[in-house]
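All protein chains but one are shown in place.
Let's look at chain A:
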């Protein structure tokens, strides 16, 4: 409001003039011989103190990247500017922001470098048989044929509507509620329940829909933590979190290292240690982010651990974010327990638990951008809803999904077939790696396996691991994700996504790895 701007002006001016007077008067006294030694030494100290205080209050928060200024100067063209200097005597034209500059820099993580290389030289059985095979993107194409069939029979109706339908074509272009159409929330609640084998029922009014799980995670971070706060994340973790969480929120991720001896399961002791270490550094931990089923390892968090985690969160008064995006991609025999199930049983402290979900993995629809925040906390839901202004799902896609997710018979068939096909391919792939002496960790879920190639790395270090990664990418022409990109503390582990391969591709992949493996022995 214009008025409030006017009223803040004098307030900003006041402290400077008042402070100035308070300094000048006693100073005058000192100069004129009154006040003596005491004031003479006190006043310069006070001046110094005031200056520091004033600067601290009026300085904007530190930008995230220290190298921003140097890269700024290099990036822009020089001109013989004849423009007048601004009244503040600027050093040049304004640049882009420090955070923008840091994000604009080319990616240096192997996770992204591998993707870029693949894009330039993608494998194609017929057109590019020597291209790079993509094992670095967790994408599932195994059951797209089922979805394609459903779409060819139903898409038109879902968008155009049938006569007498509530969802007819008129109304598809108008503004919708930003957090998603109620019909889609209802259908999504039903789908999430089906994914869990009806073990839990989800309440549509606790759902906030977003354009993908990426904004869902970011929104939750904006709601639960301030700039400079931190989240504990068991590592190895999904490399995308480094972007999704740190890009714009200013929230720090503190890895809590897990080890192969525990099959990379996290322990409460380790969480506690990390929490205390953060506190010593003066960093406030606002929550724990877990991925269950885990990425990149593919293990499932046991029920007892979930209870212990909730106890820990309660004790420290922090939040728990449970990213359950792979909840429908479970092929092993282990029981998957969603946080939602635990909370349905227990009556306490639901306010600190938030679940992330999406259709990119379980339903193979990453292009359609559909993510879910499921929370029990009314204030979080209210704030998150407002933030969906920036990331709503496109209306035609919502229509398509309402129709698809409501077809429970199709969904049931899809979920069962999907699990079977993932398991079959997993067994085949893991067996192939075993032949090369490469062992995979025990996993029961996900679209990838977590392979131990420490026997092939030249030195037991991150450097050695990256050398092997480089060989695999450039010689064997397969893009896999090295453990260091996932913040794994033990070198030599690699995430290999296999669900975009066919059975025929597997021998080729194994053969290529073998070529490199032989040179490493």
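Keep in mind that, in the parts below, a residue touches a chain if its C-beta (ideal position, glycine included) is under 8 Å from a C-beta of that chain, and two chains touch if they have at least 3 such contacts; residues count from 1.
Convention: contacts and distances are computed from a predicted model.
Chemist: UniProt names the one chain left off this complex as which of "1-aminocyclopropane-1-carboxylate synthase", "Phosphatidate cytidylyltransferase", "Myotubularin-related protein 9" or "Serine/threonine-protein phosphatase 2A 55 kDa regulatory subunit B"?
Modeler: When "1-aminocyclopropane-1-carboxylate synthase", "Phosphatidate cytidylyltransferase", "Myotubularin-related protein 9" or "Serine/threonine-protein phosphatase 2A 55 kDa regulatory subunit B" are compared with UniProt, the left-out chain turns out to be "1-aminocyclopropane-1-carboxylate synthase".
Chemist: Please identify which residue in A:214, A:235 or A:292 touches the non-displayed chain.
Modeler: A:214
Chemist: In terms of residues, what is the contact footprint of the unshown chain on chain A?
Modeler: 1-3, 5, 8-9, 12-13, 58, 60-61, 63, 75-77, 79, 81, 83-84, 86-88, 90, 92-94, 96-101, 103-104, 139, 141, 144, 147-148, 151-152, 155-156, 159-160, 169-170, 172-176, 211-212, 214-215, 218, 222-227, 229, 243-244, 247-248, 286, 317, 319, 351-352, 360, 364-369, 377, 379-380, 383, 386-387, 389-397, 400
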